[in-house]
Each structure stands twice: as structure tokens, then as C-alpha cells.
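Worksheet: the structure to be examined is printed underneath.
Yeah, one chain of the complex is gone here, protein chain that is, but the others are all in their spots.
Take a look at chain A:
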């Protein structure tokens, strides 16, 4: 039965999309969208890209313009949710009031994993998660500033590229032996590393940041092998933790995030969870996963909205991701695991690459840099019935477009 009232906690990519999709699907009941950050809901990806470069006006960072909320009859509640009363179907807010729900959607996202080292509280040590973080960082990157980036994940590297473009001296410390070790294959990681080195970024792999020095303000960092590096600014991106506090205190099942089933329902059938905060059984890996991407948040939001309007299929949207670093447009279609093999395809352009990921003989993901056409095609192929075999892809003349023209019988979408 379609609920009469929906409360959404968290107005990031997922929460805002859930409200939008409910209205697009014809939902006529009340929608309250609880937003716990200052200002109007905004997009995160540009924070470490165009916004940080100063190329995006502030109002273009917003997920929706101010008038949208009234026009779509979405009640934007500027407050934090502090507790869920499941028996009474109520969400309590920090300001003292409460919201009643027939259905509750938790879209609380994730928080930065804090640096577990002495000195992490010093001025000039900044994570990159919120608009406030980006505003603070934008004021501090200048030519000649010495920046240490802890963690060579996507966000750390996007920041590194921007800082290097501003003439800062950038040094990246990473525990693993290559950048983005969890997210992309070795060849793709090395391609990206080389590009950063050309921009003047220095890397130390297999290297922990063990302490941050300074009095009041950061002046340097210490590394696992006992070196001291000077630093005016330390930016960390060492992973995120799902924001499960509300769910946990309400007694919902937690398993690397708020545990949901293949319909994105939590252990309470009147509560769904989506986005960075939720772990779900993946139709693509067969295991339980928690993904941190815009695609994941918005496709899950659409799924929950459709379900509340009566649809009854399981969630199986194909994951995809993008990251912009300098002149590199990195795109990933599908979902690979660290153990999946990689076949690098020869491409004519020097500043581009295309890597196919295989689980056994099955194509599971395609990583591209500056090959947007391959990315779009890969999404179609992966959503369809089958891709090229590892042998086909290994042929020196292999090209995804030509393969698709010849054999791609995949249903389109």
C-alpha cells in the first residue's frame, strides 16, 4: 500500500533524489526531507573538482534550486534527526519537534574516517567531505604551499590534481602499493599515477602518516619510515564510515552499514535505507556491498520511490562511477573485486586507456580514462547479455565499438 507520509533523513544525492522520484512517480502524500547541514542541499562531486578550482558558482552546486522544494511540495526541514521511535512511527529532531511517518527513508550517507594519529586536531588538517571543507581548502591552496595528502583514493587524488594545478607542492602518502588500490586495476592505477607525476605530484607508497607536527598549526608530518616532511596543509581521504548512528540506536540490523535486503528495506519493513549508508546484496557480485557513488545513491532512491508506488522488482542497477583528475576523465562501468583479472586494451590516443575486468571468463567491469564512448558502450554491454571473452579482448586489434557492432546483441537501454 502506498504510504500517506514519507520522511527522508539526509538530503544528499540520495535523499533529494528520493523526494524528486516520489513526486515524478505521482506520489501525492507528504514528503519531509530532513537536512542536517547548513544551507540548501548540494552536490558533493564538484567539491573536489570544479568548485574547488573556482569554476562553479555557488548556486550551481545546489542539488535543486530553492523554489523547487515548494513547487514539488517537499518540506525541507533544516534540522538533525536525533532518534527514531519505530513503534510510534516518529522521527525526533534536535530542535525538539517530531515528524510522523508511514515510511522512513534513511539516506544519512557517510563521514570521513578520522586520521588516527597525534596532531590530527591541528589547524590545517582537513578532510574533504562537506561544502564547508571545500570552502576552507579553497582559501588555503596557493602557489608554493606545501600540501601532504594522506590516502591516494579518488578524493585525495582529485584534490592533489587541483592543488598541483594551483602551483602547490603536493606529496601523497599511501599505505597500499598503488593509488586507488580498492577501486581500480593495477594498469589503470599506474596510468593515473604517471599522469599525477607529470603534474608534479610526488608519491610515497607503502607509507603511513604516523604523526602530524605543529603547535596550533600544522608544520609537518612524520612517516612510517621515520622521515619528516614539511606541510602547511594536510588533506586526508583515508576512507569513510557509513553514518549508521540513528539506525543503530533504533535497533536496526547493521552490517558494514545499515543492512538492507534486495528491495532496500531494513530489518523494519517501514524503513528503507539507501546510498553510502546502506549495505545491500549485489546482483553483480553476489555478495553484500556498500558503494560510495552518486549512481548508487540516486538509483537506489529511484528504486525505493518506485517500490513505494507499487513496483515489486529487486534492485539490480548497474554500478558506474566517474572521477575527474586534471585532464583525465576516469569512468568505471560495472563492479570489479580486487581479485578480478585485468586485460588492457590498446587504444590509439596516448592520454587514454581502457581496461576490461574479468571474473573467470565473465566481463564484470570496464575502466576507462578519456574514452567516454567506451564507457557508455560498456554500460550497455554489462547491462546486457554478455561481453567479449578475455581472449577476444587480448587481441592486439581489439576495439570495444567494433566488437559491439559485430557481436553486441545486448538489449539496449
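Points worth noting:
Keep this in mind: a contact is a pair of C-beta atoms (placed from the backbone, for glycine too) under 8 Å apart; a residue touches a chain by one contact, two chains touch by 3 or more; residues count from 1.
FYI, contacts and distances are computed from a predicted model.
A chain of this complex does not appear here, and its UniProt-recorded name among "L-serine dehydratase", "Energy-coupling factor transporter transmembrane protein EcfT", "Ferredoxin, 2Fe-2S" or "(2Fe-2S)-binding protein" is "Ferredoxin, 2Fe-2S".
The missing chain, though absent from the display, is touched by one residue of A:159, A:203 or A:320; that residue is A:320.
Which of A:295, A:325 or A:353 touches the hidden chain is settled by the complete complex: it is A:295. The missing chain lies against chain A, touching residues 20, 23-24, 43, 45-46, 60, 64-65, 68, 71-72, 294-295, 298, 320, 322, 324, 329, 331, 371-377, 380, 401, 404, 412-413.
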